[in-house]
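Note that one protein chain is taken out, while the other chains of the complex remain in position.
In this document, chain identifiers A, B and C correspond to the written order of the chains, with residue numbering beginning at 1 in each.
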Amino acid sequence: MTEFLELGPHAGFIIACYVVTLVVIGALFVWILADGSRLRARLAAMEAQGVTRRSARARSADARESGS
Amino acid sequence: MSGWMGALFLRELRLSLRVGGGALIGVLFFLAVITVIPFGVGPDLNLLALIGPAVLWIGALLATLLGLDRLFQADRDDGSLDLMLMAGRPLEVLVLVKCLAHWVGTGLPLVLSAPVLSIFLNLEPLAIGAVALTLLVGTPALTLIGAIGAALTVSLRRGGLLLAVLVVPFSIPVLIFGVSASGAAVTEPTPFLTPFLLLAALTLISAVVGPVAAAMALRFSSD
Amino acid sequence: MAILDLANPTRFLALSARLLPWLAAACVIAFAVGLYMTFFVAPDDYQQGATVKIMYLHVPAAWLAMMCYSVMAISSLGTLIWKHPLADVSAKAAAPIGAAFTLISLITGSLWGKPMWGTYWVWDARLTSVLVLFIMYLGLIALWRTIEDPIRAGKAAAVLTLVGAINLPIIKFSVDWWNTLHQPASVIRMDGPTIHPTILWPLLVMALAFTLLFFVMHLMAMRNEILRRRLRTMQLQAASARVGVATPQAAE
Partner (left out) sequence: MTMRLVAENLSCERGGRRVFSDLALTLEAGRALAVTGPNGVGKSSLLRVLAGLVQPASGSIRIEDGDPELSAGEHCHYYGHLDALKPALSVLENLDFWTSFLAPGRTGARWQPMTPIEALEALGIDHAGDLPAAYLSAGQRRRLALARLLVVARPVWLLDEPTSALDAASEARLGELMSDHLAAGGIIVAATHQTMPLAEVGTLRLEAPA
């Protein structure tokens, strides 16, 4: 572990670099996840309101024909 | 009474942040101007440090003015301006609220990005602080003065550039005191406070003259 | 698996759903190995000492910034020439990721420059062209955000991306064309890398880790983009669902 500690005189800059990278990538990752869940939630709400997509409606139409 | 002002402020801010709004475009334009300057002036860092504050101020001035032409024109194109004139609300306060919302959407991001951009111009921390502070106090004046130009050119099809031409003369005092205040912070003898207070005074004056003149111009604009 | 199989968004969603866990696992492993090697295996540089460890972030980020733009350029070709339906989805999804990597390479470069060159920023060919690349990324994102209809926005962004692609060779060869302060190319060279293997391996592993990370985020962003378009069509449909007073059943 000793090798890890002495990062030399400019340790601050090294650590700053890794922190910045972590922050930027972390923020981007979290934003993508949040965006995804927000979209899925609104899509679910839309589906709940009975708005179906063309392909979905087409599938249900085929099902009805084949079923009845 | 504050209900309608809050509603207007929120609406303007929401519009500028959503798709199609012009909120962060000003910062991008500011970044582009700052990136282009060294290509012309040359990469010499000491020279850039010398003209840094002036470049930042001119960039902010251009970014603000060019972002203002849609301030009233967007409402005129979709008919909202007619209703605002008939809304029975004091037009001067309406203009003030719109300018405030525009400044928060466009001006504030400029002030917040100025320190980052001053790294490209190799300014020392003291100069960076001074430029940021003077921009914080000065950019509202640019928006308020620019609103007069926006109201005057609202009925023109391509009012954008004309607006900048009309309004630049009025914004020169703001530029002078802004740059001299941020320059004074670095060079020892000259005091920082006097130009800075004059800049603040200019902002307060334009907070009165701007809305009154813009409201008058708007009343004449509807045909 | 021809590229056309991916043309159908639903199949793409299913495929990417299966692929993502593996990619994410590989990415985590690559980062673990890379970071371990960076801090425990790689020797300190005889001049710079430990600050050379910044290279393991700066160089992969710069590579990724350019690789991401190449992905966007290829997607733009897909949009304009091969009319691939998912091409503009891929381009739009890649833009923020590319901007993030460019930002990281600019900041880590500047933080590395302070101890080494004594200043955070110098107007040198390599740094300036990367900064221009960053502005182009932001310009593309702004263009995507101002045009309402995604199809038209896709075409406009595709044209701008292809025009901007000229900047990539400038960045790559800027160190050779202009006498710059920046380190000349030392890995991807005609006559092979000039770095000692003990430093080269961690760099390659970190680059692999960054690339995997890019693919993970790119796939996720593309899935989001597909969902966003579905939501938009459903909203359009919802608005017109009950135009008259007729009830939905009668309309079925």
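Criterion: contacts are C-beta pairs under 8 Å (C-beta built on N, C-alpha and C of every residue); 3 or more make two chains touch, one makes a residue touch a chain.
Everything numeric in this text was worked out from a predicted model, so none of it was measured.
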Displayed chains in contact with the omitted chain are B, C
In the whole complex, of B:V36, B:I51, B:L85 or B:V168, the residue touching the missing chain would be B:L85
Even though one chain is not shown, chain C touches it at residues 148, 235-236, 238-245
Residue positions on chain B contacting the omitted chain are 3-4, 6-8, 11, 14-15, 18-21, 77-80, 82-89, 222-223
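Rule of thumb we're sticking to: only the chains that are shown with their structure count from here on.
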Of all chains shown, smallest offset between own Cα centre and global Cα centre goes to C
Chain A and chain C have mean C-alpha positions lying a whole-number Å distance apart equal to 16
Here the gap between chain A and chain B, centre to centre from mean Cα coordinates and rounded to Å, is 36
Listed in rising order, chain A residues that touch chain C in their complex are 3-4, 6-11, 13-14, 16-18, 20-21, 24-25, 28-29, 31-33, 35-36, 39-40, 42-43, 46, 49-51, 53, 55
In the complex, chain C touches chain B at residues 110, 119-124, 128, 131-132, 135, 138-139, 142, 145-146, 148
Per the touch rule above, chain C residues touching chain A in the complex are 10, 39-40, 44, 49-51, 53-54, 57-58, 61, 96-97, 100, 103-104, 107-108, 111-112, 114-115, 213, 217, 220-221, 223-224, 227-228, 230-231, 233-235, 237-238, 241, 248
